[in-house]
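Missing here is one protein chain; the remaining ones are kept as they sit in the complex.
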Amino acid sequence: MKVIKRLGTLTAALLLTSMILSACGGTTATNTPVPAPTTAAVASPTAAAAPAATATTAAMVMTTTISTGSAATPTAGMAVTGTSTISATAIPSAPTVVVGEKGSKGVIKIAVDLPTSGADASDGIPTRNGVQLAIEQANAAGEVVPGYKLEMYALDDAVNGVHDPQQGASNADQFIADDTVVGMVGPFNSSVAKAEMPKLNQANLANISPANTNETLTKPEYGQTKTYRPTGNITYFRVCTTDDIQGPEGADYAFDKLKFKTVYVLDDQETYGQGISNNFAKEFAKKGGTVVDGNSHGVPKGTTDFKSILDTIAAAKPDFVYYGGTTSNGIGLFRKQMKDKLPSMVLFGGDGIVEKQFLDDGGDNANGAYGTVAAVDATKLPEAKAFIDAYNAHGFKEALGAYSANSYEAANIIIASIKASASKWSDSDAAANREAVRAAIAATKDYHGVIGVTGFDTNGDTTNKIISIYEVVSNAWTVVDQARFGGQ
Amino acid sequence: MELFVQQLLDGIVKGSIYALIALGYTMVYGIVELINFAHGDIFMLGSFIALAVLGWFGVAINPQNQAGLVQGGFFPTLIIIVLTLLIAMLLTGIIGVLVERIAYRPLRNAPRLAPLISAIGMSFILQNIGQIWHGPAAVSYPEVFPTGTIHVTSGISVAWKDIFVVVVCVMLMVILQTFVQRTKLGKAMRATAQDYDTSKLMGINVNMTITLTFFIGALLAGAAGLIYGLSIHSMQFTIGAQAGLKAFTAAVLGGIGNIPGAMLGGFLIGIVEAMSDQYISSAWTPVVVFGILILILTLRPSGLLGQQVPERA
Partner (left out) sequence: MQKAIQPTSKSRLARATEQRFTRTALIVMGLVLLFLFVLPLVYNKANLKAWGIQPFFGVQPPALIGQLADAAQYVLLALGLNIVVGFAGLLDLGYAAFFAIGAYTYAFLASPQLSTVTHGAIDIHLSFWLIIFISALVAAIFGALLGAPTLRLRGDYLAIVTLGFGEIVPAVFLNLNTVPLTRGLTGGPDGISGIDPPGIATFGLGSDICPKLSMAANGATGGCSFSSNHAEPYYYLAIIIVVILIFAVTNLRSSRLGRAWMAIREDEIAAAAMGIDTVRAKLLAFSTGAALAGVAGAMFASKLQLVGPGSFSFTVSVFVLCMIILGGIGNIYGVIAGAVILQLTQSVFLTNLPNNLHDLGTKNHIDFLANTDWAGLKFLIYGLILVVLMIVRPEGLIPSARRKAELHGDTGEPAAEVAGVGALRNDETERANPIARAERESLYDVRDEDESHSSDVDKI
């Protein structure tokens, strides 16, 4: 008796939840046969902002007629139009976004997998904004492939506020399963990349990471490439350079140019931070410098009060401090607090600290910090300035982040590759389109963009190996030196 | 030796903020036996509120050097800080009361673990509110104190703001302890904590007392928010949850429900952290802190100052 009741409740609860869920999911289904003209008019209030509004609207009336028509009569074109109605469920969520209009044949989606909630949001959202900007600009400039509009398909890989490889893998499954997705920007974290890479590789879906710097992901000498690219095809690319380049370059600069002999190395206990710190320490020791305790010191995540760590450093009396990690883990505050404990000591870091947040957090003590960035001096590139202006003019709620330009570049390379494949674009063969885009990305050489000249080598790593050394001068990151890796 | 003393001082400064947040946990726990997981986030919102109040008084970030601008000398500054403290405490206290009304009062008679989940839910909600308010990145706090340090000896120094932090924290704790021990309302709170039903029979307005407890707990969180902001110069919407976890640990370590215990726990955790950073390794600090916590609780199952009371059914 009891059990019956209990199971009755169980079924009732399950039914209820499934009803709620299917109601949410089903709305799209019931709304599909909505009369064409209304759907066509949808985008117009927002689309008015975009140029050539009339042309777009006209095209869209056609679109919807076609798609409803094809839904009734199964034709060859159905696959794409069919999925295109599905695809509309995946319009990016940001206020007043125009991306997501349909072309006459449907949409081509660029997937975005970044952590956009919780503590990681401060990294993830500005990075996602870069992709959104690139897609909006491309759509405004006309159809990349005749008949298609580009669309951003963004999913959050953070669970309970922290980036999560399992969620990343699940998002990758979603992207792979959607035939209109031809490329992905992301992920942000190397740990998520490790979970996603085998999946994307087997699905032959190209992705460009704006931020992964872990060298073991791509380079065969670390013996893990078989795991990450089981098919042997290169599907994973990145526009940022690896830790084993940036770390040593920083060490060379500190030892040769700044003439420092003793360093205290810190890291934020993350893949990026520990990787770049270890590479820095190795090179600095090789040069003849002294690394206090011979290794990097981990700073637990979430530390904001660095007093006792600063005391420890002060007692070790190093010439300067190197920090491997990102500003979101509090190094700006560390810099600020150095004022009381270690006045006038230099702080050195990787590209994770060269961003505005560091200046805000560091406050009046930010000056005198150094950072390496694997890109040419942004102020000398007209493209970079145009990008920064466009980003600021767009009215994003979040300020430009350290990786916004990288994700903008990554998205633009995917868009360019789609464009390059336009002549052979297939309306029904998703695999062919993915392969075309992948091959075009792999063949990218000398792409002139906002972070310099990018190309991809045989491992999918960027050939853009120029390292700029920045210093904070009167509260602004200023380029003080530029080096090409390998001393060229 | 100098280094040891220096670390001890820094540990105390660190610990005083933990202690202040821990007081809120311990008060709420003492009365309703609820781990108020949203308390850390109330602290975070309190800090944002205090930042806004400072803004009303014209204390803002100087875009050139990021320092706070206060017109006038020492006393105007002090008055502004005291006023900000009071207003921010009051507003944060109201948030605490609202949280109690929305998430806990409907669950007053529910199973013991149910309010734990609504507290976690509330914590997510408050975090999101913080994120919407100030964005996902950390927000800078103006600097209002003289930036110098006092050198006790060549190797031992204390910053002016650290003295302020400890003084305000200790003052608030003493006031709270006096309130709870000496006033009628405090007596009502203690009675409610000891026996909910009997207090009701004795004519104590139990609902009112619980609301008051949440209010005072949030008041302290608001104060901690301002002090944290002035001391660390930064606040981010996720900081609350992290600091809350440490503070909760401090409260339990001292003997949950016990006000001097929470203070002791907070100071102890701050000191242990500092010593571990110095003599072990900062990477292992969380392990050391929780290891010591487990050790202490194994030896003293009710915390340092907690009393061994039979568990209520």
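So that you can tell them apart, the chains are marked A and B in the order they are listed, and the count of residues begins at 1 in each.
Quick note on the criterion: a contact is a pair of C-beta atoms (placed from the backbone, for glycine too) under 8 Å apart; a residue touches a chain by one contact, two chains touch by 3 or more.
Computed from a predicted structure; not experimentally measured.
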From A:T271, A:N365 or A:S468, the answer for touching the chain not displayed is A:T271
Just one of B:A60, B:I79, B:I117 or B:M171 touches the chain that is missing; which is it? B:I117
Looking at A:K105, A:K149 or A:K194, which residue reaches the missing chain? A:K194
What is the set of subunit A residues that contact the non-displayed chain in the whole complex? 1-7, 9-11, 13-14, 17, 21-22, 24-29, 31-32, 34, 38-39, 41-43, 45-46, 71, 79, 82, 85-86, 88-96, 100, 116-118, 121, 125, 153-156, 159-167, 169-171, 173-174, 176-178, 190-191, 194-195, 198-199, 202-203, 214, 216, 223-224, 226-228, 269-271, 273-274, 295-296, 298, 300, 397
Can you list where subunit B touches the absent chain? 29, 33, 35, 102-103, 106-107, 109-111, 113-118, 120-129, 131-132, 197, 245, 248-249, 252-253, 256, 283-284, 286-287, 290-291, 293-294, 297-298, 301-303, 306, 311, 313
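Operating definition for what follows: only the chains that are shown with their structure count from here on.
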Between subunit A and subunit B, centroid-to-centroid distance (C-alpha), Å: 36
Contact footprint of subunit B on subunit A as seen in their complex: 118-119, 121-122, 125, 161, 269, 297-300, 302-305, 307-309, 311-312, 315, 328, 330, 332-333, 336, 339-341, 357, 359-364, 366, 397-399, 475
Subunit A partner, complex, touching residues on subunit B are 3, 6-7, 10-11, 13-14, 17, 64-67, 127, 131, 135-138, 140, 143, 147, 149, 157, 159, 231-234, 236, 238-239, 242, 273-275, 277-278, 281-283, 285-286
